[in-house]
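Every protein chain of the complex appears in place save one, which is left out.
First chain written, first letter: the chains are A, B and C, and each begins at residue 1.
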Amino acid sequence: LNAAIKSGKVRAPTHIVSTICDDRGEEPTYAGVPMSTIIEKDYGVGDVISLLWFKRSLPRYCTKFIEMCILLCADHGPAVSGAHNSIVTARAGKDLVSCLVSGLLTIGPRFGGAIDDAARYFKDAHDKKLSPYEFVESMKKKGIRVPGIGHRIKSRDNRDKRVELLQKYARTHFPNVKYMEYAVTVETYTLTKANNLVLNVDGCIGSLFLDLLSSCQMFTAQEITEIIEIGYLNGLFVLARSIGLIGHTFDQKRLKQPLYRHPWEDVLYTKYT
Amino acid sequence: LNAAIKSGKVRAPTHIVSTICDDRGEEPTYAGVPMSTIIEKDYGVGDVISLLWFKRSLPRYCTKFIEMCILLCADHGPAVSGAHNSIVTARAGKDLVSCLVSGLLTIGPRFGGAIDDAARYFKDAHDKKLSPYEFVESMKKKGIRVPGIGHRIKSRDNRDKRVELLQKYARTHFPNVKYMEYAVTVETYTLTKANNLVLNVDGCIGSLFLDLLSSCQMFTAQEITEIIEIGYLNGLFVLARSIGLIGHTFDQKRLKQPLYRHPWEDVLYTKYT
Amino acid sequence: LNAAIKSGKVRAPTHIVSTICDDRGEEPTYAGVPMSTIIEKDYGVGDVISLLWFKRSLPRYCTKFIEMCILLCADHGPAVSGAHNSIVTARAGKDLVSCLVSGLLTIGPRFGGAIDDAARYFKDAHDKKLSPYEFVESMKKKGIRVPGIGHRIKSRDNRDKRVELLQKYARTHFPNVKYMEYAVTVETYTLTKANNLVLNVDGCIGSLFLDLLSSCQMFTAQEITEIIEIGYLNGLFVLARSIGLIGHTFDQKRLKQPLYRHPWEDVLYTKYT
Partner (left out) sequence: LNAAIKSGKVRAPTHIVSTICDDRGEEPTYAGVPMSTIIEKDYGVGDVISLLWFKRSLPRYCTKFIEMCILLCADHGPAVSGAHNSIVTARAGKDLVSCLVSGLLTIGPRFGGAIDDAARYFKDAHDKKLSPYEFVESMKKKGIRVPGIGHRIKSRDNRDKRVELLQKYARTHFPNVKYMEYAVTVETYTLTKANNLVLNVDGCIGSLFLDLLSSCQMFTAQEITEIIEIGYLNGLFVLARSIGLIGHTFDQKRLKQPLYRHPWEDVLYTKYT
């Protein structure tokens, strides 16, 4: 068949198209870069993500930032939806993949989804040149909380250290941080409304990722729009949190925890909806 | 290509083999039976399971028994692992499939797995003609609890009504209930050890399924062994409980429940393993 | 703690609310009906779905219709997305739940999602008293194909037998089939545009489910809206197709199929997006 296809006698259109990794040679290539080059050239996890997701070799300041985001989102304790479901599944004696997956499936609009939304709204508002006032008030009219703004504990006088560190890193290494600066002006405005309406980690990552994409000069405007629409930043959160979910699974298995059953007295059984 | 294959000039071995359902004609057939026949002949859910899982049309007393098993396993409240994970995922705002799946992934050795194990052990013990004493004591030596035996609340003098109803149904409609009778002799023996070591619903379904397979005369001995090894009864539990998990998902969505976070005070944060 | 809560000394609001199944007594109840009643009264799968999803006992003509929908959607061959992924996972040697779940996750807007959408659009158009002309043309303007209309093979002169059987059943047993009649007038109009724009199975099920909900007099208008919005019919498809996905998994395991690898020559490796 192969010979027939090659000789052009039989036309067999392929059913799958793929562009990120070629495994047909002696060693796979990631966006054209052979695996052994990746080892020899001392690439990091951020570089491989850059190759497999963005199909290009981003500068080191970008891939380092991607790694920082992974570190910050890797875990947030056993009580959040994702970790909780992984823990329950681990305690039911299931294999690692099932545990991880049961937790991952909780990631979405209410858990983990704020980074992408922050990027979407900040990009839109910035590019339309809305003033912070116009942006925040128009969101209020639509009844949507500004994603990336607000924190339960942190406030104007008790800043989130992680946000400060990310901002410092970006100010030092990024050619340009216009989206982050825009987010800061939004924060300045929301802080006049309430003391805890600070730029939070999600908003900081979301706006800085916009700066990464636009400042490195390696993406067309259309490509950036596509990346934000498809939701690459959600991928970053999903990958990062997988580290934590796998960690919680190992933890429960090591602790030999028994089957979890939610306590009866914590459930309200009712007929009334 | 198709023409070339048909004309025999190019040999293209298929990569997939499948035997249960043919969708190439005007309407799909299940094990050879066209869908419209299924509607016209008033088939039930048990009949379709019979066609798609066992590839034959089992007698009505069998498919009715399959349906009874589905009814009994459809749900067991919101506190068990599966329902709990579905509820948590629903409250994270995820779509129906994600919620269902997050719950299904907890089904396994500790949650829902007793039916298949009961069938495996009862079959083995019965076919080897072990006396109840030999069987139970050999299990004890291996440190394995007899699956299908034991109940937290029910006891000799307070029987489980569902078990009674299933037994009554089978005694009336099955040509032969030798495996169930064997399970009852095991129960008689374990009841001499403790009052609550009754034959439970899982053990009852597991042993009666063996009777179904062997008494209907439509399976070879090898086919029965294969069915028990592959774990078809687990499939029955998984399918049945899907009804409940979907129900819990709809329930939470209708109740508009917010993101679940496990209460901090119910978690022991520790460093010591 | 329970005693303390009951005596009113300690306030412990529950973290989970649930309404469909109570497992605290000797046997679980489904929407208040004890499991043994379900067996004694000869309930079917449709009745249990009625209790666990709709929290009420629907008349037999309704639960029978639910069962017919399950039969029709149970499988559609090995080549569709869901079955294919279950087959690939089974051939990777994974457990039943992983195989089922890997297939279920493909169900969504493009695979299996037409029933709910058909119900949504037909309900909206019918309730707004749009003429078939107004409805179809307004959809065309929005660039949306009318869900539930159109078939690759069937046409005006070669009707789908399943649609005919469902229609006949409903005309005989439902008190009222106004939504289905509306769908038929839409079909009459679309058939003037092209010969194959018939009412398909999805459209038939979607519209008849609207008739079921409105004609049985057991739901308020608001409840019906909620059911259609939440997407209960998708649940019906998901449950039904689980039968097929489990069947395909058993099939591959029985056939002892090896690890699947998609053929290289069917993949176009490219750099150009």
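The rule we apply is simple: a contact is a pair of C-beta atoms (placed from the backbone, for glycine too) under 8 Å apart; a residue touches a chain by one contact, two chains touch by 3 or more.
Keep in mind that this is a model prediction, so the values were computed, not measured.
Among the displayed chains, contact with the absent chain in the complete complex occurs for A, B, C.
Checked against the full complex, the candidates C:S50, C:N85, C:Q167 or C:N234 give a single residue touching the omitted chain, namely C:N85. Among A:Y43, A:F122, A:Y189 or A:F209, only A:Y43 touches the chain left out of the display. Among the residues C:K55, C:K94 or C:R241, only C:K94 touches the chain that is left out of the figure. Although one chain is not displayed, its contacts with chain A can still be listed: residues 15-24, 26-28, 30, 35-36, 38-40, 43-45, 48-49, 52-53, 67-68, 70-72, 74-80, 87, 95-98, 100-101, 104-105, 107-108, 153-154, 158, 160-162, 165-166, 169, 226, 230-232, 234-235, 238-239, 242-244, 246-251, 253-255, 257, 260, 262-263.
If you put the missing chain back, the residues of chain C touching it would be 1, 4, 10-12, 78-81, 84-85, 88-89, 91-94, 98-99, 101-102, 105-111, 254-255, 258-264, 267, 269, 273.
For chain B, the residues touching the chain absent from view are 1-2, 5, 12, 14-19, 22, 24, 32, 55, 95, 97-98, 101, 262, 264-273.
The rule is simple: only the chains that are shown with their structure count from here on.
At the interface between chain A and chain B, two copies of one sequence, more than half of the residue numbers in use are shared by both copies. Chain centroids computed from C-alpha atoms place C closest to the centre of all protein C-alpha atoms shown. Distance from chain B peaks, on a Cα-centroid basis, for A. Spacing of chain A relative to chain C, judged by their CA centroids, is 33 angstrom.
Chain B has its Cα centroid 39 Å from the Cα centroid of chain A. Among all residues of chain B, those that touch two or more other chains are 78-80, 84, 98, 101, 105, 107-108, 254-255, 260, 262-263.
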